[in-house]
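Heads up, one of the protein chains got dropped from this complex, but the rest are sitting where they should.
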Amino acid sequence: MTRTALVVGELSQGRLAGATHEAIGAAAIVSGSPAGVSVLLAGRSARTAAGELARSGVARVVVVEDPRFDAGPPAVLAVQAAATAARIGVGVVVVGGTTFGREIAGRVAARWDGAVATGVTEVAPEGESVRVRRPVFGGRATETRVLGGPRVVLAIRPHAFPTPASDGPTPPIEVVPAADLPAPLLGPIRTGVESAAAGAGPGLSDAAIVVSGGRGLRGPENFHLVEELAASLGAAVGASRAVTDAGWRPGSLQVGQTGKAVSPQLYIAVGISGAIQHLVGMVSSRVIVAINSDASAPIFRVADYGVVGDLFEIVPALTAEIRRVRAT
Amino acid sequence: MEIVVCVKPVPEAETRLRPDAAGTALDPEGVKYVLAGYDESAVEQALLLRESIPGSRVHVVACGPAPRTEEVLRAALALGCDVATWVDVPAASADEPLSAARALASAISPHSPDLVLCGKQAGDNEAGVVPAALGELLGVPDLSYVLDVRWNAGASRFSLKRASEAGLESWTVPAPCVLGLQQAWNDPRTAKLPAILKSRKAPIARVTPPSAAADPASSPRRFELPPPRTGAKMIEYKTADEAATRLVRALREEAKVLP
Partner (left out) sequence: MPDFSLSPEQESLRDLARKFARTEMTPHAAECDRAARFPEEIYRKAYDLGLMNLNVPTEFGGSGLSLLDQCLIVEELAHGCAGMTTSIIANCLALEPILLGGTSEQKERFLAPFCREYHLASFCLTEPSGGSDAGALRTRARKDGDGYVLDGEKCFITNAPHASLYTVFATVDPALRHKGVAAFVVPRSAPGVLPGKDEEKMGHRASSTSTVRFEEVRVPESDRLGPEVDGFSLAMRTLDQTRTPIGALATGIAQAALDHAAAYSLKRQTFGKAIAEHQAIQIKLANMAQAVHAARLLTWHAAWAIDHGARGTLESSIAKCFASDAALHVADEAIQTFGGYGYMKEYPVEKLLRDAKLTQIYEGANEIQRTVIARELLRAYA
């Protein structure tokens, strides 16, 4: 017997976050088809955003039009999600792999008493249970778990699930009032946001493509080569410890044991020799490209594709080629 | 102010990961468990707040089996935490984030802290569930991906930053609350030798959770290491342009990571 699922949608500036589409994709796998999936959208623009799920084939979109969900912390939406899950009677709640989604997963699990797994990259129904696979130890290992019990909560990993095709029926929209939101949870107030500098914060951790620069760039004045390549790919910018220690770029960009662990779909290491401290932070990337002048650099042993040569020639050529390909 | 900081023993970063005989979990043989990563940032934040708020106390709490749990508590004491509580549960419970949160909540709630700090996730199973689950279990708000927490006594609120996809958000949060801390933003201090020696002799309160609340069924099935990479496929070229063309073609057509 497969489980019906509730996807907790995330709205970003009035629109559905990409992570929500991926969560629907994952939920459809657990439920056997989109028809087993309900989607919860809460916030002032919930009804408009529900329009984005036309032809998604999901069972229904539950809409809660209430501004408290726009301003409040993730916990508020988690309360609504747990209430909605209990009311509909689903067997699994799925959230997207954003910072918001992960926080929701923890509170829904505790509130709804569900078995929980986060950072999930693969999911499949297994009898009455749900089998999940997820990276652990910063991507240095993976674990497979089977989540049983009547209730399961999953937070998926970004970019791990395809967004489903939109060739199904348009779901009905149910507008419901907000659940009883405990007053203390409405206490936190967001007072502002500074937009992220390239690669800052989870932008780096969660980017699908990361381009990192190392000592081979010779100085901060050349780091723009890495940034331009990243821009051409829509990638986040990272750096080796040598670069951040030397102050060429802030420590927040450091990929490695003492910095951030990343596991994007594509990691491009420019002028990075591949000290173990760096490798630990990026070795779980799906595809690794290394560009380095030293053919014996350890980075080439973990890379999938290597270019030995002068990065000052290769990188601009690569940026130009990607721009050309993207333009056509 | 009563500040609780929750820490978890995790294998040190240099650990060579290896599945156990059953292939379902990390083989703990020879693994050294330490206070690390996110939790170090959480402890540092707790100590910074204590230093800025007169009359504060930092209470470190950890759940898990002996001896690893005692070791991280002593490490936290050596860094300057005032008192320590060990919630004695088996490793399997400590590694399941919801049971860990329940065990921690049972030990924390009698103390009615004004603030509970955690690393936003642990470096081993990376669930990131505990801060939000603790918030739910303690009936207080939570926020994670947090850095730079300050206390605004006049408003009786914490002001803090939160790193999200949107950028660096500013929040104010009333006490009591649970906060999950980002890693590597506050340059955690190192314990000094005399403090280490003193921490070895400090008392640690041991508690057992009142009842082993039924753990949600979550059974480990397989623990695997990625297959070793066999070395890069080298792009042969005569000119930089040729290298670029060949690499992009490989990334699009073979690896399929570019559209």
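By letter and in written order, the chains are A and B; residue numbering begins at 1 in each of them.
The rule is simple: a residue touches a chain if its C-beta (ideal position, glycine included) is under 8 Å from a C-beta of that chain, and two chains touch if they have at least 3 such contacts.
The structure presented is a predicted model; accordingly, all values stated were derived computationally and were not measured.
Of the candidate positions B:74, B:102 or B:157, contact with the unshown chain belongs to B:74. Check A:32, A:298 or A:316 against the missing chain and you find that the one touching it is A:298. Contact between subunit B and the absent chain runs through residues 34, 67, 71, 74-75, 78, 190-194, 196-197, 199-200.
Everything that follows uses one rule, which is that only the chains that are shown with their structure count from here on.
For the pair subunit A and subunit B, the distance between C-alpha centroids works out to 19 Å.
Remark: subunit B residues 11, 13, 17, 25-26, 97-98, 101, 123-137, 139-145, 159, 162-174, 177, 180, 183-185, 216-226, 229, 231-235, 237, 240-241, 243-245, 247-248, 250-252, 255, 257-258 touch subunit A in the complex. Subunit A makes touch with subunit B in their complex at residues 12, 73-75, 78, 98-100, 102-107, 109-111, 113-119, 129, 131, 134-138, 140-149, 151, 182, 184-185, 187-196, 200-203, 206, 209, 233, 251-252, 254, 257-260, 265-266, 280, 283-284, 286-290, 300-310, 313-314, 316-318, 320-322, 325.
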